[in-house]
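Here the complex is missing a single protein chain, while all its other protein chains stay put.
Order of writing sets the chain letters: A and B. Residues in each chain are counted from 1.
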Amino acid sequence: MGRYLSKKVLIYLITFFFAVTLNWAVPRFAPGDPISMLLSRFVVLEGGRDILESFFVKTFGLDQPLLQQYFGFWRSLFRGDLGISISQYPKPVLSIIRDAIIYDIIILVPAIVLSWIIGNKLGAFSGVSKKADNFLMPVFYFLTSSPYFWFALLVSYLLGIVLGIFPTSHAYSATMRPGWNLAFIADFFMHWFMPFLTLFLVQLGGWAIGMRNMIIYETNTNYAKYMESLGARERLIRRYGFRNGILPQVTGLAISLGTVVSGAVLTQMVFSYPGLGYLMVQAIKQNDYFLIQGCFLFLIIMVLLANFTVDIIYMFIDPRVRHSYSGEV
Amino acid sequence: MKARWIVLAVVVSLVLGSTAVLAAERNQTLIVGGGTWSQATSWNPLYPNCANGIRGLVYETLFAYSPLTNEHKPWLAESGGWISDKLYEVKLRRNIYFSDGQPLTAADVVFTYELARDNELTYTPLWRNLREVKAVDNYTVQFIFDSPNYQEWQIELYTRDILPKHIWENVPGEDLMVITNDDPVGSGPYKKLLAGPDRNVWVRDDNWWGNAVFGQPKPVEIVDMIIYENNVALGMLMQRTLDLSNYFIPGVPAIKDLYGLTTWYDGPPYMISANVAMLVLNSQRKPLDDAKFRRALAFAVNPEIIVERVFERMVPVSDSTGLFGGWTEYRDAQVAEEYGFWYDPDLAKQMLADAGYVDKNGDGWIDMPDGSPIDFEIIVPSGWTDWMESIRIIAEAFRAIGINANPAFPDAGLYDERIQTGDFDMCINNYGTGISGSPFSYWNWVANHNINRTHVTEGNYGRYDNQELFDLIYKFNQLPPLSDESLAVASEIQKILLVEMPAIPFWLNGMWAQSTSQYWTNWPTADNPVGYPCSWANNWQFGTVEMLINLQPAQ
Partner (left out) sequence: MAARDFWRRHENLYFAITNKKVIFGVVIFLSIMALSIVGPMITPYDYEEFAGPGYQRPSKTHWFGTTIMGRDVFTQVVYGLRSTLLVGFLAGTIASAIGLVVGFVSGFFSGRAPDEGLMMLTNMFMVLPSLALLIILSAYLPYRGIVTQSLIVAATAWPWTARAVRSQTLSLKSQEFVNLSRISAAPTFRIIREDIAANMFSYVFMVYILQFNGTILSSVGLEFLGLGPTRGISLGLVLQNAVNWNALHLGMWWWTIIPGLILTMLIVSLYFINTGLDEVFNPRLREL
């Protein structure tokens, strides 16, 4: 167990290091200078631009040699200082991200958890009932094959425009103030529902199919057949099958996290839902180095932490790992 | 057992909480969008990227400017004018005060300008020609120049936010641009209420001095939404969660009656023109260094197609001179007649042939006189869909007369980098061609003289070098508005620009404005010009505040 955990931690640390370096390097070696971009949109008096330009360059330290900037980046990372946004100067990157991250968590966590639970249950149901299977399988396939953004558009069109039930953008209405009251929460829920539904449904399909296949596989294993021949009740067999089938689904959950976070980025774009993914795309359009780095960093951290959590859960579920019988599964 | 108490506590707090603050009523709130593209992080009027609304809603300028009538409307000033060649005098209104109750007097005006003299601010360059600003008495300010830039001054009058001396004199020099000024104190009709990741909210100052002079603005709150996609804006318009949209929204002409949208004009061009969209040619690259070649290009394109297909007639074709609005007072009709351009592809081909550009190697494309091939890349930022379609059409038009031209869509950051460093053939641009109180800003953009640097940021990305033209533009700036001499110089400038054609003005981009009338009525339109429906930054003093005063809540 210790070996399993420490190995995982090592991988995550190395991944983190690699991602951070990549994160720092790519925006810097790209063409397009954020300061000039900011400057070009201001119509100021003659000569005013030079003053602004030198002011910005000094503030952002962009005149230092690259290596110094790299080490400076790690140093400030450990201090918890992610720099100051260029496009939203002078707001610190950390506070911009802090405002945005709640929106990611609030659509991702319920969607992932609920779709995993309900998807697995539906898949198991479909695995044993042939009638339901014939009806449900095409639906699952359709769901899991849909590109996130297209499905988001579909949901937005059907529920938002045609039926007019839900608002098609933003996190809450223009006339609302965030506050712990019923009106605001109701309004927030209405705006939250469609992005959540998109992420929920698309993932649901995948889990259901996976579980359904696992159930069928397990039902045909030797031990299942043996139990059947002994006259064990179908529900008992199914329970064992479910427990065995759950293992790869948990691994699958970890693996799918990267994908669903990507899906969340696309969904946020369609609904203008102000999460990290949305913020990152806007930051790229404006060449805001620090904000891009910050967003990417947080996405990585989120995914790594989630992976780690799943690994720990897996450790408790799979007795083989607990007793170090085999390494990777 | 415990769980039940927790649930009860939650429900009770929710219910109690609902009776709490719910903000202003919907029919007292004006929801706008289209002018703000990122979260507000600075309310400091000295910082160019400060929140949209700081100028106009919170801080005010000496004069307001109406692009529709080309008039400077006295705002903080009661009157202003040139007393002598080098002296401009402003008489302030009485009874103006800031939102903290302190009066606004000549001392504040003097302070605002001297701040730029004593520190490095964006308007410090004014002091190259300004010698002294003094308060003659509490309500009279005199600007004494060494050699006045009359034309630029026309623009300055409605651009400078007047700051409260009693607050800003305590700010150290090096902090002037840096401080965020979280609680801005200005003389304007609105105050900052809050700023979130997707909105700015302004609340009406019921003690505004202007209530007695101009009238009281009707919306108690203005919510300025930050929306990145125009389809989202359209959705909000349709769901009536947006009252005024200043976004470019495709399809407005098709659905405006169906969804009850109000635009300035009922028919084409639907919108007021806001700036000139130009095809900028890089005159440092052959054969674009040849004026004859450049001029021929202007005859090759039919901008009507762009206007009709891309913009569904929401914009007009530009005049050859590019002048529109108040600038037309300087337009020389004879020069335009003689040197202007129109759509005539055969003529374009002829002009090219006459200048020595024909297809030498039979591949179907026109080549250089020495036989080497010609091919161009036209660039616009990726994602600016209307411009992307426009250059597809322009490239197609060029190909139709034998010029090998292709559109490309680099990302916005790369686009800016390339045009500033001169690494492009042709591009569409309009950054500095917004309507203003003097065509000087337009000409100084098209033919800016600061081109000898690695990054050109003040216009003239094509680095067109013509000292005679630069001198004329400089001279124009030094001439009083509409004086005979200024008109003569303006003529000269127009003629050179038409003959040399460093950039081709094709259409006038619109001041996009669509509004819904479920909560507010009496929107300004061509038939009812009670204001200027624009929530873009630094446009509030163009008549938008007037619009706010004249809006009526719907019954």
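Definition applied: contacts are C-beta pairs under 8 Å (C-beta built on N, C-alpha and C of every residue); 3 or more make two chains touch, one makes a residue touch a chain.
The shown structure was predicted, so the numbers you read here are calculated from the model rather than taken from an experiment.
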{"item": "Residue among B:Asn27, B:Gln102, B:Gln216 or B:Ser382 touching the omitted chain", "value": "B:Ser382"}
{"item": "Listed residues B:Pro410, B:Gly437 or B:Gly531, member touching the removed chain", "value": "B:Pro410"}
{"item": "Contact with the hidden chain (one of A:Arg79, A:Lys130 or A:Arg235)", "value": "A:Lys130"}
{"item": "Residue, one of A:Leu159, A:Leu182 or A:Leu304, that touches the chain absent here", "value": "A:Leu304"}
{"item": "In subunit A, positions touching the absent partner", "value": "10-12, 14-15, 18-19, 22-23, 26-27, 29-32, 130, 133, 141-142, 144-150, 153-154, 156-157, 161, 209, 213, 216-217, 219-221, 255, 257-259, 261-263, 265-266, 269-270, 277, 280-281, 284, 292, 296, 299-300, 303-304, 307, 327-328"}
{"item": "For subunit B, the residues touching the chain missing from this view", "value": "229-231, 234-235, 238, 249-251, 254-255, 309-310, 312, 382-383, 385, 389, 392, 396, 406, 408-411, 414"}
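FYI, only the chains that are shown with their structure count from here on.
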{"item": "For subunit A paired with subunit B, centre-to-centre distance based on mean C-alpha positions, whole Å", "value": "39"}
{"item": "Subunit A-facing residues of subunit B, complex", "value": "13-15, 17-24, 26, 29, 31, 38-39, 41-42, 47-49, 120-126, 128, 152, 177-178, 180, 194, 196-199, 223, 225, 227-229, 232, 235-236, 238-239, 241-242, 383, 411-414, 416-418, 420, 431-432, 434, 441, 444, 450, 455, 457-458"}
{"item": "Subunit B-touching residues of subunit A, taken from the complex the two chains share", "value": "30-34, 36-49, 51-53, 55, 85, 87-91, 96, 99-100, 160-161, 164, 167-171, 173-183, 185, 269, 272, 274, 278, 282, 284-287"}
